[in-house]
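Heads up: the structure comes next, in structure tokens.
Missing here: one protein chain of the complex. Every other protein chain is in place.
And now, chain A:
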Amino acid sequence: MMQNISRNTSKLLWRNAGIKNYATEATFEVNRPYKLHRLDSGPSTTVSVTRDEALDMYRKMQSIRRLETSAGNLYKEKIVRGFCHLYSGQEAVAVGMKASMREQDNIISAYRVHGWTHLMGVSVAGVLSELTGKKGGCARGKGGSMHMYSKNFYGGNGIVGAQVPLGAGVAFACKYKNNGGVCLSLYGDGASNQGQVFEAYNMAYLWKLPCIFICENNGYGMGTSAERSSSNTEYYKRGDVLPGLWIDGMDVLAVKEGTRFAIDYVLKNGPIVIEAATYRYSGHSMSDPGTSYRSRDEIQEVRQKRDPITSFKERMLETGLATEADIKKIDSEVKKEVDAATALAKSDTEIPVSELTCDIYSMNQEGDVHGLTPDKKLKHTTLKTAVNL
């Protein structure tokens, strides 16, 4: 891991010795170079980041890590039921991408989305309450872990690969409405073999859609390693004529810069396929210990050598972007926030039974909703206003 601290910045730092000064900006080399497919040039390998930006990204990654740990604990206590797919280890992908997204950009992903939900505007309490099925949840507890949504965040989807053509559609609408937005359409290495992914690539290319296809390659589709599931594990090349970009997904700055490049690219040229090489510490879901198909040593090694949060923290400390005190402060604030949210998620109430037949249709013209026996009908109600209107 090489770090080239800009000469000027470091001189400024150490000239006024005695008191350790903050740096307000630092420039880094990405940990691993990008790999390009059908691209003449790629993203810059040097990335500048301000102190505020860096602290913000650190806070966000730490929030996601803590929130996922809390979710895992709640699940073990059987307070969260159903499914729970944790993002621990993959934080840099979401945080780095969000750092380059603009107001008008959209994102859609599969089910490992607690982190994305938080980044797209839902509070930690909103995410945890959704997991525990309470009314404070972002879908009022009706969706659970796999179905969280917010403005410009299209979920939260259960069926593997089905979200990719949807992402292409969102990108089409952005282009049609001329709102300058793009769509980040995320999927995993397991999903990359779904036929509909290729259908989406084809349509996006023909119609030059501002769609960024992103394969979050964490090495395993449930318990199947990428090598056993995919004839071609270079996922950034699977788009064939679509240009592709491989990014080290454990390096938040590389992800940030790579996404900035991609957004710029797709607005001018049409779709691109990104592969973010990342790793998940937990199993596929809470029902999977995650150790029957990979060794504990492998997981430990990634934790020690490539953890996205600790490696970014070290970089901030080494360049003086942040001090130990700054980090400690953020850590304790995040801990407090997540602890409070966890308590709220446990104590909140569930929605009333009358909401069983709420928000099925936009305008229920058929009268009452049919139920368990022909004469037992329930009223249809509309509660939430859609964010896409």
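Keep in mind that, in the parts below, a contact is a pair of C-beta atoms (placed from the backbone, for glycine too) under 8 Å apart; a residue touches a chain by one contact, two chains touch by 3 or more; residues count from 1.
In this text, contacts and distances are computed from a predicted model.
Per its UniProt entry, the chain excluded from the display bears the name "2-oxoisovalerate dehydrogenase subunit beta, mitochondrial", taken from "2-oxoisovalerate dehydrogenase subunit beta, mitochondrial", "Glycosyltransferase family 66 protein", "GPI-anchor transamidase" or "Elongin-C". Taking the complete complex into account, A:190 is the one of A:42, A:115, A:169 or A:190 that touches the chain left out. When the missing chain is restored to the complex, the residue among A:101, A:160, A:182 or A:272 that touches it is A:160. The residue from A:206, A:241, A:343 or A:360 that touches the chain not shown here is A:360. Across A:177, A:336 or A:376, the single residue that touches the chain missing here is A:376. Touching residues on chain A toward the chain that is not drawn are 81-83, 133, 141-144, 146-147, 158-161, 190-191, 193-196, 221-224, 228-230, 292, 350-354, 356-357, 360, 369-379.
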